[in-house]
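To keep things clear, I will list the structure first and then write my remarks on it.
The complex is shown incomplete by one protein chain, all other protein chains being positioned as in the whole.
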Amino acid sequence: MCGISCWDWNIGKRLVADISSWEDKFNWIEELHASPDGERIAAIVNIDEAEFSVCVNGETWENIFDKIWFLRFSPDGRLTAIVSEDGEWTLAVDGIPWENRFDYVWNTLFNKSGTDIAVAIQQDAKYSMALNGVPWENSFDNMTSMTLSHDGTKTAASVQVLPHKEGEIFKFQEGIYTAAAGGIAWDKNFINVWNMSFSPDSNKLAAEVRSSLYDYTIAVNGKPWDQIFGCVWEPLFDPSGTSVTAPVKIGEKWTLAEDGKVLWDSKFVQLWRHKYSYDGTKIAAVVAPRFGKWTIAVNDKPWGITFEDFVCDPVFSPNNKKIAAIAKNSDKWVVAVDGKEWENNFDMVWDPVFSPDSEHLAVKVEKNGKYTIAIDDKLWGNECDAVWEPIFNQAGDSILIKTIENNKYYRYIIPVNEIV
Amino acid sequence: MPGFAANKVENILDEGIEKGGAKLDNKQIEDVIKSVLDTETGERLKIYVDTCVHCGLCSDACHHFLSMGRDPKYSPAGKVKRTLGEIFRKKGKVSPEFIKSASIIASTECNVCRRCSMYCPFGIDVAYMMKVVRRICHKLGVTALYIQDTAHSHSVTMNQMWVKEDEWVDTLQWQEEEAQAEFPKLRIPLEKEGAEIMYSVIAPEPKFQAQLIYQAAIIMNTAGIDWTMPATPGWDNSDMAMYTGDFEIMGRLKRSHFDTAARLKVKKIVMGECGHAFRSVYDVGNRWLGWKRPPVPIIHALEFYYDLLKAGKIKIREKYKKSVTLHDPCNVIRGGGLADKSRYVVNALCDNFIEMHPNREHNYCCNAGGGVINCGPPFKNKRMVSNKVKADQLIATGAEVLLSPCHNCYSGLEDIIGHYKINMEIKFISDIIYEVMEKPA
Partner (left out) sequence: MHDLYNFVRGPLAWTAFFIFIAGSLYRIIKMFVMIKKKESFVFTFWSWKYSLRSIMHWLIPFGTVNMRMHPFMTIVTFIFHICLIIVPFFLFSHNVLWDESWNISCWSIPDPVADIMTIIVVLCIIFFLVRRLKEPEVRFLSTASDYFLLAIVALPFLTGFIAYHQWSSYQFWLILHILTGEIMLMAIPFTRLSHMLFAPFTRGYAGSEFGGVCHSRDW
């Protein structure tokens, strides 16, 4: 695998598939999904009652299933779907189902490179995860907050380790939940275990825990921090994997803590969605410096501008110097970079994408029911019925745009300077 | 005076409250009260306490007071006196027995419906004061068993009925299949990124009332709505944690709901016919997280139906013939201003609409809301006795069908109809729409 450098980056527009030609063949066509390289367009299609398949560039998978859902391309371009045959469920990859079948399958997860695929499974009313088709050795009475490590080697989830019937509130409060990494549960139980994240080497797992009805902290490999907080949000390992940071609530205000100790001086009405720069020198987070006012804070310093509603995850540029985030004011979405708002606003904006040289920022946007791409606050002139999130080439001078126009699927490679 | 009624509603033993109370000591009580009053509440509470002139004019607002033979201890200010009043008077040095009784008063004798705020000359928010009492009881672990179990379910599953993640998706797929028998190409689109609307429901729908999801799917498909439902936690908009005083779990639930909508890139969230969930997503939960308004617009079913009917997206085949009356749920009418729109909807669907009195913002509470019905069977009889005024109000309409655009109200009113042997059917508005709408051939 050579990744995006192997893709066809020749400038131009190419018709990949005419979706309208599919319509006669099927009862209905579900949502379209474009492959990362833009070479394939796929959808779940209904052939007959309880007969489903997947159509890729006009060709259907050889296998027909009773039901198919959650069609998604993995980042490495494999096409996955959750499929059912004879009442059993599994994951099909490029049309080939995993050998193992389960009573139910959901929540497909990919690691960043797409090499590994995990799902949540239920078998005989017991819950576990399967990584690349192989289920955990242990299964549990209930499972939530499933996660896959960055390198794709480990799965983890919050699991119920003691029996519990509805209404047994005091038993519940003694702690019947813990986290399980690779199916191995921690030794210590909590009232609740939520959002978790792995260290870069996948050896450590940090999770939000509640140890009484109102005592919250972070536990790492089952060991809670010594400090207790009023509430916590999702923890993160720093890129070197040595420390864990998490938003914590002290009194009525939020701040960022590292390994249990307060890291940031400022206190906020809210603080969440923190992210590390790739080199680990910066932390950006979504904060509300005042009630009803939202922005991004970088290393404890909030931006000068604020937004009324949403501010979504901060995104670092590859060189760690820029930070972008999308935000919402009333019914308009905007893009903000380093505390400055773009002049254009939109009905919807997708996650910002930096070019590999950090020079450009591209986003998929929606305006008046049509979709297009914006780069550095400049709109691509083409208004489409659908577009997918754009991808820059390695040099950062061209961009891959996938569109649907008049029921035809096109793949464009456009020089960045044609838009900006 | 209460007499007979009181015999049936007092000395109720609830396992959650009894066992929770048994673990308490006076020092812990004093510390928790101090921490809640010092750090979590502020001047507003003090001003409310100082401004109340004990005039008793709030009394006639309360269905508990009116139903319990005008027993003064059930008046809004009377309940404040019996709870926060004592806490202030004794400077937090109260006994475990007191906390147990305060928990029962605040959680089962007040529906936090806020009708009394409209009757108090000063607009004192008694519901807020009752929620402060519930918060203290939560932090002391003295909450009625059934609703506490619901809060636990919320904390684990992000829904109120222990619906597991696979059960949720499976139910949607099952309802989709069922509806395909009626409309072969009908879909319940799961995880459709970029849809216009995310439809969210409360957990009783997948658990017991899956036909409501079926009906919603039919309405959405008929109206040609670009919609989706999430296949992850965050699909449930309900929130009993708001009512037990577990605000951290409330915040977590609402974050999960809004984050799910943001992940799906929808423009708005349409929710089913539920009142308390509307309050939680529209007004209360968002505030705890720091949002002055819901970051994704919330459209209650009533308003959604109004929009569909007004725009002609659903057409009526033949209006509903039986006489109907409409219950105004506190959280969407007093709390959401949908009185006119709900009347437009009912008049568009039904031939014979009879108003109950009082109505709109002044309607009497169902006595189920505010988490009261969720406190479970131990309190059911009390819930019936202390809402006789509602039974009288329903009977006076003489209507054949009662419409209740709220789940809690629906269940509470169904109980009242049964208890008082009222000859009345109860329906959601979507039941009527499903029955009278034009469906595609």
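By letter and in written order, the chains are A and B; residue numbering begins at 1 in each of them.
Keep this in mind: a contact is a pair of C-beta atoms (placed from the backbone, for glycine too) under 8 Å apart; a residue touches a chain by one contact, two chains touch by 3 or more.
The model shown is predicted, which means the values in this text are computed figures rather than measured ones.
Here one chain is not drawn; of B:K100, B:R334 or B:K427, the residue touching it is B:R334. In the complete complex, the hidden chain is touched by one of B:E177, B:E196 or B:D283, namely B:D283.
From the options B:A22, B:V53 or B:A396, the residue with contact to the chain not on display is B:V53. With the whole complex as reference, residues 41-44, 47-48, 50-57, 59-61, 65, 70-73, 75, 77-78, 81, 117-119, 121-125, 283, 287, 292, 333-337, 339, 358, 360-362 of chain B touch the missing chain. Taking the complete complex into account, residues 252, 290-292 of chain A touch the chain not shown.
Everything that follows uses one rule, which is that only the chains that are shown with their structure count from here on.
Chain A and chain B, compared by their mean Cα positions, are separated by 33 Å. Considering their complex, residues 27-28, 30-31, 46, 49, 67, 69-70, 103-104, 106-107, 120, 122, 127, 142-144, 160, 166-170, 172-173, 177, 191-192, 194, 210, 213-214, 216, 230-231, 249, 251-252, 269-270, 272, 288, 291-292, 294, 308-310, 312, 328, 331, 347-348, 350, 366 of chain A touch chain B.
Residues of chain B that touch chain A in their complex: 16, 19, 39-40, 138-139, 141, 145-146, 148-149, 152-153, 155-158, 162, 164-166, 169-170, 173, 184-185, 187, 189-194, 231-233, 246, 248, 251-252, 255, 258, 262, 265, 267, 289-293, 295-297.
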